[in-house]
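Now for chain A:
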Amino acid sequence: MTHETMNAPAAPREGVRLHPVTVKKVIWETDDTFTLQIDLGALGNTFNFLPGQFNMLYVFGLGEAAISISSDASQTGTLAHTIHRVGTVTSGLAQVKRGDVIGLRGPFGAGWPITAARGKDVCIVAGGIGLAPLRPVMYAMLRERTAFERIILLYGARSPLDILYRVELEEWAKEHNVEVLVTVDRGDSSWKGYIGVVTTLFSYIKLDARATVGYVCGPETMMKYTIDEMGRRGLAEDQIYLSMERNMKCAVGFCGHCQYGPEFICKDGPVFALPRIRHLLDRKEL
Partner candidate 1 sequence: MLMNNRVIRVDQLARVEGEGSLIVKMSDGKVADVKLKIFEPPRFFEAFLRGRKFTEAPDITARICGICPVAYQTSSVLAMEDAMGLTVDDQIRQLRRLLYCGEWIESHVLHIYLLHAPDFLGYEDALLLAKDKPDLVARALKMKKIGNDLMTAIGGREIHPVNVRVGGFYRSPRKDELEPFIDRLQWGLDQAIDTAKLVSTFEFPDFETEYEFVSLRHPEEYPLMGGRIVTSSGLDISIREYEFHFEERHVPHSNALHGLERGHGRYAVGPLARFNLNFDRLSPLARQVAADVHIGPVVKNPFKSIIVRAIETVYAYEEALRIIRAYEPPASPSHAVPVTAGIGCGASEAPRGMLYHRYRVTDDGLIRDAKIVPPTAQNQPTIEEDVRLFVTKFAGLPREELTWKCEQAVRNYDPCISCATHFVRLEIQ
Partner candidate 2 sequence: MPLKKPKVAVFKFASCDGCQLSLLDAEDELLLVAGAVDIANFPEASRRVVSGPYDIGLVEGSITTPHDVERVREIRKQCRVLIAIGACATAGGIQALRNWKDVKEFTRTVYASPEYISTLDRSMPVGSYVHVDFELRGCPINKAQLLEVLNAYLNKRKPTIPTNSVCMECKLRGSVCVMVAQAIPCLGPATQAGCGAICPTFDRGCYGCFGPMENPNTSALAAQFEGLGLSRHDIMLSFRKFNAYADAFRKESDAHE
């Protein structure tokens, strides 16, 4: 736990307490992905998080899932989660209606080291739902837009219909001078943009290798190719950060499920500086 942005609580505390929180709003982003806006209620006064941190969300009787916080960390009393429906718990969350109560534990893990990017260019690469944990990074940077040089966002979705946060992406590009490039695996008749995996977008941008910080989140293979690409373009490994994912039960380093070699994704990550896990990335079945 050497991470500068690690939000380790000052005193040891129990990580298991579950808080009932109310869903204020459900926004369907795509066919199978939705954002829950949550009213933290009484918890709101004490709840602070860093971009990149996650919560465990509990659906009554169904279980818990680790979900990154996708809202602006400067807002208090409320937060948002963007969730891809894949299995039991996420399907349960998809049934939730406005006014319903779910359980929440958190926040957990290490966030993105945003201070590391001050005064530099930032290249964010996201695949699919991987954009969700990076959205708070965007909010944080845009709040102090001038503290950063170029902000580049490379984003890959499965199809045009799977693109998350469409309105915001356009707004970031138009109003905040963010270089947003979006590609899809499969286009459709209305799609005029890029087609192909997200790494193909690198050929459309120029990176200043010495002054760029990279934040990467997406499926493991996509991340591997992305850091290779970043490496080829000369980015220093210690300037690249990625967010990892594993099966997770407790989120506080007790259950053992999320071990990634020597790391616990829940407490040492999910965001890691590349050098720390570089040697692990190529290991199969680790």
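Remarks
Keep this in mind: contacts are C-beta pairs under 8 Å (C-beta built on N, C-alpha and C of every residue); 3 or more make two chains touch, one makes a residue touch a chain; residues count from 1.
Candidate selection criterion: all candidates are chains of the complex that A comes from, given by their letters.
These numbers were taken from a predicted model, which means no experiment stands behind them.
When you check 1 or 2 against chain A in this complex, the one that touches it is 2.
Contacts from chain A toward candidate 2 in the complex involve residues 61-63, 87-88, 91-92.
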